[in-house]
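For this view, one protein chain was removed and the others were kept in their places.
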Amino acid sequence: MAAGFKTADLLEYYRRFLKENCRPDGRVLLEFRPTTLNIGSISTADGSALVKVGNTTIICGIKAELATPTVEAPGKGYIVPNVDLPPLCSSRFRPGPPGEPAQACSQFIADLIESSEIIQTDDLCVERGKLCWVLYCDLMCLDYDGNLRDACVIALLAALKNTQLPEAVISTETHLPVVDLEKRHGLKVCKHPVASSFCIFDESTLIVDPTDEEENLSTARITVVTEEGDRLCAVHKPGGMSLSGQKLQECINRATVRQKEIQKLTDKVLSSVKTS
Amino acid sequence: MQQARRAGDHTNMVFHFLLHGHIMHTTSWFLFFPGEKLCSAEDCVLGTGVYLRHGYIHSSLAGYVVRKSEGKELPMISVVRGTELQLLPDVGAIVTCKVTSINPRFAKVHILKVGSTSLKDHFKGTIRKEDVRATEKDKVEIYKSFRPGDIVLAKVMSLGNVESSYLLTTAENELGVVVAHSESGAVMVPISWSEMQCPLTYAKELRKVARVQAKHLEA
């Protein structure tokens, strides 16, 4: 009967669960799905991480390349994040150029990198006005079950912390760059922002870490990004149902707890990668 | 291989019972892979999940073998997988669909389920005006039979042709609208074969109502 009811009226099916303060997958309203992290699994990338939030799986690979800095910012490098939702990850995505969800998520990540200064782009400069590093951060979804943004941010931060840049200098004789792939150093990651996404059901019910189904049924979405020291970094609410200040505070409170959990998880996995 | 087969053994009785509901004469419970030889074509009749090649029956799925023997005929051999029985709507299958749009000539639907199996990808279907009910076909009006959003039980008539989608029919008492929402948004209660009533406003709306049967209840 349950399966039949679910096909007939999905929204009503969810409402019955939410009335009892739980969700069809057994979670309570403000519970995240189990989150696992694997760092450094791709050896062809300079830094990589694979994150799973419930079913949602994101892999992030960072490749460093050399380029000339822009004239406006001669002492800075580039960070180029791109999110891809290939047809592999869900039946709703088609092959071809990235669709709106992928573009929106790429822009969200790019804004986050720029505004929160996770990495000082000055650190990516090799020689002022002549040579700098470009970090191509390619995020790819392998299994799309909602809450893309949270998973992307976790994967990006873990991959950045895993990145080892080769040593590069400009030779004084030939004026050409010289790279030593054996000597590598890590990146200085100054901040650790963590995103927490929420969905609003029927004007009042707030749930965290929505699945794909929940995202489609909800009336509004909100993403809160916080940093260490309980500092708020970004709030993203693209329209939808309006939200009371009290509810927003509830979101922020949950997000700060989540930030600590994820930072702890990332550091734990990173240290286990280093020791092994 | 041997190990794998043993591991599958104990789950099968339960699993098989769930699939078929009633006990049949069954034998071996082995796991087979696509391409594996099951038996000679003289020993068994082909069921599902198998194919015939050079006089032998081979498996075309990774799954368990089910031998069904009824009476004195040769047993029918099939390979079954478990949860998903059917992937595509067949002619004669009862399907659950959702009405997406209507016009004076036909209603367009999305097929959600075949039998009791939910389809991951939705197939499009069409219920033409003349296939709505069995009697007084010329007086059928689509507007008085379906509305977009209704959940309908229907039977597959044909796979259609290249241009059209699956052709469905509701011309049986057991087929037709099973779930419908009134204009105020509440789930309506059927009151006759052609009317449903809203529990909030008591307004009546016209539908081709299905006589819901116990075996279709879960749809």
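We just call them A and B in the order they show up, numbering each chain from 1.
Here is the rule we go by: a contact is a pair of C-beta atoms (placed from the backbone, for glycine too) under 8 Å apart; a residue touches a chain by one contact, two chains touch by 3 or more.
The rule is short, and it goes like this: contacts and distances are computed from a predicted model.
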item: Per UniProt record, name of the chain withheld from view ["Rrn6p", "tRNA-guanine(15) transglycosylase-like domain-containing protein", "Rrn11p" or "Exosome complex component MTR3"]; value: "Exosome complex component MTR3"
item: Neighbouring shown chains of the undisplayed chain, as defined at the top; value: A, B
item: Chain not shown: contacting residue from A:P34, A:P97, A:G229 or A:G245; value: A:P97
item: Which of A:Q107, A:S204, A:S242 or A:S271 contacts the chain that the document leaves out; value: A:Q107
item: Footprint left on subunit A by the chain that the document does not show; value: 1-3, 41-45, 48, 55, 57, 59, 61-68, 70, 78, 80-82, 84, 86-91, 95, 97-98, 103, 106-107, 110, 134, 136, 138, 140, 142-145, 166, 168, 176-181, 212
item: Residues of subunit B in contact with the chain not shown; value: 1, 4-5, 7-8, 11-12, 15, 18, 31, 33-37, 49, 51, 53, 58, 60-64, 81-84, 87-88, 116-118, 120-121, 123-124, 159-163, 165, 218
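We adopt the following convention: only the chains that are shown with their structure count from here on.
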item: Inter-centroid spacing, subunit B versus subunit A (mean Cα positions, whole Å); value: 41
item: Subunit B contact footprint on subunit A (complex, rising order); value: 1, 3-4, 7-9, 12, 91
item: Parts of subunit B lying in touch with subunit A, wherever the complex brings them together; value: 96, 112-113, 116, 118, 120-121, 151, 178-179, 187, 217-219
